[in-house]
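Shown here: the complex without one of its protein chains, the others still in place.
Now for chain A:
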Amino acid sequence: MSQRSAGSQRGFTQPGALQEFCSALGIDVPQYADLQWVVEEAVHAPVPQGWSEQRDADGVASFVCVSSGAFSAQHPLDAVYRDSLAVIVRLRREGRSGAAYSAAVAEHLADRRREAEEYLEAWYAPEVAGDAPQCYYSEGLKAVSWLCPAARWEEELSVRWRVLQCAGGGAPGPPPGGPLRLAEPPAGLAQRLAGGSSCVPGAALNTINVDMPRTAGGDDEVTALLGTIRSMCVQRAAEDPELSYCQGMGMVAALFAVSSRCEEQAYARFSGYIWRLRGLWLPGFPLLVAGAALFEQLAAGRPWFQHFEQAGFEYNMYLPQAWLALFQTWLPRQARQLLLPLLEREGLAGLLATSLAVLDHLEPWLLQLEDEEDLLMGLQEFRGRAPDPEGLVEAVRAWLPRARRGALLRAPAAAAAASGAEPGSPALAAALAAEAAGLPLRRSQAALLRAERGQEPALPARPRRSKTWAAAAASAQSPGGAAEHLAAGAQAPGGAEEPLAAGAQSPRGAAEPLAASGSAGAAAAAGGLAPAAAAGGGGPAVLGGAGAAAAPHARRSQRALARSDDGEGSSRR
C-alpha cells in the first residue's frame, strides 16, 4: 500500500493526537473537532489483510506487507486516513459543499482507483494445479503473493470513500466502480511458473503456512514477527526450488528475523546462511549425514559420547533438531542470538563446535541418565539446562579450531586446484568459479571438475554408523545434482579432493563466508526484496526507527495476528 504522507512524519496513532496532527497541517483544531471520529477510527483500525505488525525490543511498532515485502514504520492505513483528512480540510477551505463536495470526492476516488488499476496491471492470477492455493504473480516486480493484491487496494478505496462521504454528511456505502480486477495472465505463464522460476509449489506453501503458527515456540517477540518470517521462507523457497522449504528452516528464519535490524537484512542473512548450509535441508539431508560423521569423530573421546554409544543413543535422535533449527530446542534465544554471528561465519564448523560445547557442559547430568529412554526424555530439558551465554561462547570458541580442522579434512583444496587448472571451457571456468566461491556445484559441474583433474568419481562409502539418515540420503530422490554430490563427497572418508560442500566447510575461514553471504544477500535484494520498495513507494526504512507510539499498536497486534491467520485460511482454496 502506498504511503502518501500528507503531514508530519509522526503517525497520529496516539489517542488525542488530533491536535498535533492538525497543527502539522496548519488546521485550526476547534474548527474541525467534528473530525475526531476519523482519528479514533484510524487509531483502532486493524492491520489490513496481508500486513503483519511487529515490535522491536523497545516496543516500537513497524509493519511489513507479507506478500510484497513492503515495509512501513506506520500503520498501513495511517497514510490513508491522514490523506483523507487533508482532502476534507482542503475541500472545506475551498468552500465546497453539497454537490461540489461530492463531485470533488468522486474525482479523488477516481484518481486513486486509476492508481490502483495501474498497479494491478502488473499482477496476474496464474492457473494453479488441483487444490494448490491460488498465488499471484507480478512479472514486473518478480514477486509472488498468496494474497490477492487487489484486496488491499479495495480496502484502501473503501476507507477513503467512507471517511470522505461521512465527513460530507453523505451515506457510506461501497465505493463507486465495483471490484478491481487483475490483468489477464499472458499465454504460457502457468507453464513458465511451473518451470520453477519463482513460484512456490502449493505443497511447500502449505507446509510453510501450517508451520508458521508453531515456529515461535511461545516466544512473543518471534510471534510478532511471524509475517516476516513467513515471507522470508516463501521468498527463499521461490528462489531455490531444489531446496524449497524444509521444516526447521522456519526456526532459522525466526532467529534471523529477531536478530536483524530490518527485513532486508534479516532476509539477506537468512538466505546467505541457508545457501551455505543448504545440504542440511536438501532431500536426503546430505550435509547432516556428513556433518554427523565429523561430529562423531570429534566427540569420540568425550565421556558423554561414550555414554551415548553404550546407551545406543544415536546422533539422528538429537543432532537434526539442533542443526536444522539452529539449536531452538537446545538453547534459549538469548544464547542463540549471541552465537548467531559466529554460526554465520563458521558454517558447519560453528554447528559442530556449538553442539560439542553444549554437550560438554551437560556432561555431568547426561552421565546420570541411565539408558536411551532417559536420554531421549532428557532432550526436552536441554534448553532449561543450557550454559550461560557468555560461557557458552567461550566454550564454542575453544572447540572451533578442532571443528574447523575437522571440516577442513573433507573440504577441497579448492583455491589451489582452481588456480592449477587451465580454464578449458566456459563451463569448466564456471564450475571452478562456483567451487572457489563456495557455491554448491551441479552434478555436471562436479563431474567436469573430476574429469579435469583426472579423478575417479567418489565412491559413496558408508558412514561409520547410524544408517538411518545416511540411508535416507542414499535413497533420497534428489532432483538436482547438489544433493548427490554432497552426499557422495560427504561419505568418502578419504575424499580430500572431493569438492564437498565447499561453501559449508569453508577452508578460508571468516573472509569468504562473509563475501558469500553478501553476494547472496545482494542477489536476494535484486531478485526478491527490491520490489518491496517499488510496491511500498517508500525507501527501505529501519525497524524501530520511527517514533510511532507503541501502545495502540500493541493493542492491534492480537487482531493483526488473527487477521493474518484468516488471510492464510482464505488463501487456501
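Everything that follows uses one rule, which is that a contact is a pair of C-beta atoms (placed from the backbone, for glycine too) under 8 Å apart; a residue touches a chain by one contact, two chains touch by 3 or more; residues count from 1.
Convention: contacts and distances are computed from a predicted model.
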Among "Trafficking protein particle complex subunit 2-like protein", "Ras-related protein Rab-4", "GTP-binding protein" or "Geranylgeranyl transferase type-2 subunit alpha", find the name that the UniProt record gives to the complex chain excluded from display. "Ras-related protein Rab-4"
Omitted-chain contact residue, chosen from A:Glu117, A:Asp219 or A:Glu309: A:Asp219
Identify the residue among A:Glu40, A:Glu94, A:Glu370 or A:Glu390 that touches the chain left out of the display. A:Glu370
Of the candidates A:Phe63, A:Phe285 or A:Phe382, the residue in contact with the absent chain is A:Phe285
Out of A:Gly173, A:Gly312, A:Pro341 or A:Pro401, which is the one that touches the chain we can't see? A:Gly312
Could you please point out the chain A residues that touch the chain left off the display? 131, 203, 206-207, 210-211, 214-219, 246-248, 250-251, 281, 283-285, 312, 314, 316-317, 320-321, 324-325, 328-329, 370-373, 376-377, 379, 466-469, 471-472, 475-476
